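Just below is one structure, and these are the notes that go with it.
With one protein chain removed, the remaining protein chains of the complex are shown where they sit.
As written, the chains take the letters A, B and C, and residue 1 is the first residue of each chain.
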Amino acid sequence: MAICPVRNTLIYLSDLILSGSLTDPKARRICEQILHLTEEISEGAAGKDHLLAIDSLIREYLTAADSKKNLETGKTLEEMFSGHREVFESHIQTRNCPSHDCGKLAPSPCQMACPAGIDIPTYLTLIARGEDAKAIEVIRRDNPFPWVCGLICTRPCEMMCVRSRIDTPVSIKFLKAFAAERAMSEGAYKNPKKKEWNGKKVCVIGAGPGGLTAAYYLSLLGYGVKIIEALPVSGGMIMVGIPRYRLPREVIDREVALIEDLGVEISYNTRFGRDITYEDLKNEGVDAFFIAIGAHKALDLGIKGEKIFPKVLEAIGFLKDVALGNHHAPGKQVVVIGGGNVAIDAARTALRLGAEKVSIAYRRSKNQMPADSEEVEQAMEEGIEFSFLTIPKEILGKDGTITGLDCIKAELIQKEGSDRLMPVPIPGGDFIIEADVVISAIGQYVDDTGMEAFSQMNWTRRGTIEVNHASMETAMPGVFAAGDAVSGPATVIEAIGSGKRAAEAIDRYLSHIPQPRTPKIPVRHHMEPPVEMTATRKMTLKHPTMPMLNVDRRRTTFQQVELGYDEEGVRKEAGRCLRCDICRRCGKCIEVCRDKMGIDALQFGYMDFDHPTETDFRATEKKCITCGACAANCENKAMVLEEKDGRRNLKLCGTLLNSQAIQYCEACGAFLPSAEYLDFVARKTGDKAKRAETRLLCNDCLRLLSAKTNVETRPAGLK
Amino acid sequence: MQFQKGNKIKVCRKSEDESWEPYMDDFIGIHGFITDPDTSINDPDALIEVSLEGKGTHRLPQDCLEQIN
Amino acid sequence: MSKYYLFQDTRTCIGCHACEIQCKSNKNLPRGAKPCQIIQVGPKMINGLPKMSFIFMPCYHCEDPWCVSTCPTGAMQKRSSDGIVFVDKELCVGCKTCISACPWGAPQWNPETGKVEKCDYCKDRLDAGLKPACVTLCTTGCLTFGLAEDMTQTRRVRHAEASASFENSSF
Partner (left out) sequence: MDKEVFSLCFMCSVRCPIKVKVKDGHVDWIEGNPHVAGIDGSLCPRGSAGISMLYDDQRVQSPLIRVGERGSGNWRKASWEEAIDYVADRLKDIKDKTGAHSIALCERAQLATHVSKAFLKALGSPNYFSHDALCKGSVNTACRSLFGYTDAEVGIHYGETKHIVLYGRNIFESLAVKEVKTLMAALEKGARLTYIDPRVTVTASKAHRYWMIRPGTDLALNYALIHVILKERLYDAGFVSKWVHGVNELRDFVEHYTPEWAEKETGIPAGEIIALAREISKDRPSVIFHYGYRGASHQNEIYMRRSILMLNALMGSVEAKGGIFFKKGPGEAGGKAARKLVSQEFPKIDMPRFDKAGTKDFPLPDPNHGVAQVFPYAVLNEDPYPIKALIAYRMDPLMSIADTAQTKKALDKLDLIVTIDINYSDIAWYSDVILPESTYLERTDCIQQMNGLKPQMFLRKKAVEPRYDTLEGAIILKRIGEKLGIGHYFPYETMEDLVNWQLEGTGFTQTDFEKKGFVAYGSDQIFWDRENLPFKTPSKKIEFKSSLLENAGFESFPEYQPVKAPEDNDRFRLVVGRSAIHTHVSTQNVPYLNELESENKLWINTKKAGQLGIKNNALVEVASSCGKGRIKAFVTDFIHPEAVFMLHGFGHEAGRAKRSFNKGLSDALIQENVYDKIGGSPAYHDTFVSVKPL
């Protein structure tokens, strides 16, 4: 049995009907009708009335039931539909089958990988077609920050991109940024229509990506939203944690402004618990709280000298100061301790502020660095020095001035009972890195000051807020939390995803709808017809290289480093998408063509998840006879055989695999298969096929003709 | 062991960690990829981001994951 | 040929198409597929009288069927016991090569199943000791079915005549 209740219901009903046990025609008819409606649900072709129709059919069944057995069947059906109501509804609303049992509804791997569940194949197709504003509209159904994420997302989607099994993944991230920028400059980047104010008010604590996302969706749903922000700026970590050369401030401002346009009120320089209290807000009529305070407190290095010297900085604080306008170099020789993105950001920022020498000290080797490899590469290009396998021991100096960082070389050793490689000091491996500034970037944690008001809320041993991840609901009724405050330091897209989830949960809470048991699976909003192109184009489109700012400029200014693809590059890149929301890569087509037809024209190595072999769409036309058996057996109609403009075209998700000339019936003009196809048939029938009739005729005309020959050629009227 | 971005993994067991929620029981046996290890330090105790086939992307404790190839 | 014959007396056939419907109904086929079909030839004036012929076109169950030799999946088969040519639905992948191969247009496309249908003389009925649906129900009884060896010479001649010429399509 499948996991999916919808699928199970289908199986149950068809077995029931086939078994012949429904001897009462009414009962059988009702089951047939329910089966039909359920099929539409499982194919994403259902509307909101489907479940109502099914309900009334079940009622009719129960009243019509003529026997105990039928009555039981009716009860079973009733349970199937009431017991898993949510699943049926989500199939209808989201056109997704989380468990992939309803083949036609399986979402694409990239969309499944996205913590915010963005409908990636759809917007890539729109971008490929040049419909940027539409693409942004699709993205913003799940993420109000297409532009921001287009520049700094950690892009798990690209990691799952099926295209990478052919060559390289589609650079999904940046295409978003391009579409946002283009739509914005054309004035086509707009907010969707929001609902009338429903009289309810929500307070969001923290104007970071999580908080702003929740605010965006809540105000669209008609809630009044007030955001409390301790800083003088909005954006949280994306504003004060991510340097401008990666994410220009204007980008953040424009997208935040759009959220403010919805009527979201942000009070800056307001720290919850100090400048405003839980009670104040309650009195203002706040119905629910959403805590998205992030993780802004840095961990201590815990080495000698850390507390003595003023020039021992923590990366987070350092980056924040810079972001808020302090543009003085911290010193001449800067050492950053850590191996994550924050460390890299701090180092590159220090460099840009005029530090003469910047180095990064990291306990392990390069390929263990958690930071994005691109970040590391770029840092190296800019002249940041890396000191790997380096364990900081002590900060040296005198009279409050740092002179250097005393380190010890380490080697990676696998310790007993652990499968992790641990850095172990090499005796006598001491050395000193000269420095007048030391910046620690070894991680942050949640700053819980001011949170006392939420007395019933629980904290984890990690110092994060404990929530039920399906609803982001804390132990305290009406109080929700998300983002780094819940996960600990994590990605922007996760914060956005959880913010959206929280918004939905808060809406449910305030409309007294029970919360879901599991986090919602990504939603496919609609299915765009795929972009049409030749197999050659599909195969030869190459990932464009990202043009970069020249290194001198990078070492001296905060200008954006990645300059972005040009329009042609973007449209092409979007066209590389394989549309995995349509083709589930089940391989049935290959199997039919190779094993059943014995033609083996389909070279789709990428479809074999476990051992991918070479893929070449262009190879299809070498052997394919456009018989259409692959299409006839494609559950999702990803593979189609169309007869158009005198050609028989075989297409996989819009990619033209083969095109052969249609033959026509010489008698009635009806379409016939291609010459290649007829050769295939002729080869099979061999020399037997010496037809009396040499004209090309369709099935019907052949019958007509042989009937006529019957009448006219046989000896008439022998008596 | 220390997980890195792109590692192919399997949810091999129920985690002992407090962050494990009942709905995660459905994840056991499912394959996926590490999409974001702990971003700053390689903390074996940190929750890390994995994308699971058919289940979406979640942060899980590391003790329930094993690398596969 | 199969070991059976299916004889149509065009003299008594009135082209009512009942056979087509009976066949479809028995096989429960959707719109489009017609394993057997009545083809009207004429009207045409013959010796001052308007004549029509209605020719019954089932599958001829050839001695050496091209549909069988062309079928890549082995779905199209010839039953060794009696030479009936039939499709095994399990094996058919809908490549339609049999349709192109057959010179009589016998194999038919079933758009609902994406597979091929064809006249199999209702072998399930034959195995149950019955006759094909079309023969059993024919409005005028112009269709007869039996073992080829039982077909008398006179009947053969009449078959030739009857299924021949307009003259013999009426009385």
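The definition used in the following text is that a contact is a pair of C-beta atoms (placed from the backbone, for glycine too) under 8 Å apart; a residue touches a chain by one contact, two chains touch by 3 or more.
The structure displayed is predicted, hence computed values, not measured ones.
With respect to the full assembly, the chain omitted from this view is in touch with A, C. Of the listed residues A:D24, A:E466 or A:E562, the one in contact with the hidden chain in the full complex is A:D24. Residue positions on chain A in contact with the hidden chain: 20-26, 28-29, 33, 60, 66, in rising order.
Those residues of chain C that touch the chain absent from the view are 12, 14-18, 20-22, 24-26, 31-32, 42-43, 49-52, 136-141, 169-171.
To be clear about the criterion, only the chains that are shown with their structure count from here on.
Chain geometry summary: the mean Cα position of chain B and that of chain C are 64 Å apart. Residue ranges on chain C touching chain A, taken from their complex, read 37, 39, 41-42, 53, 55, 57, 64, 66, 69-73, 91, 93-97, 99-108, 114, 157, 160-161, 163-169.
Listing the residues of chain B that touch chain A in their complex gives 1-2, 4-6, 18-19, 21-23, 26, 33, 35-47, 49, 51, 53-59. Within the complex, the chain A residues that touch chain C are 592, 596-599, 627-629, 632-633, 672-673, 677-678, 680-681, 684-686, 688-689, 691-693, 698-704, 706-708, 710-712, 714-719.
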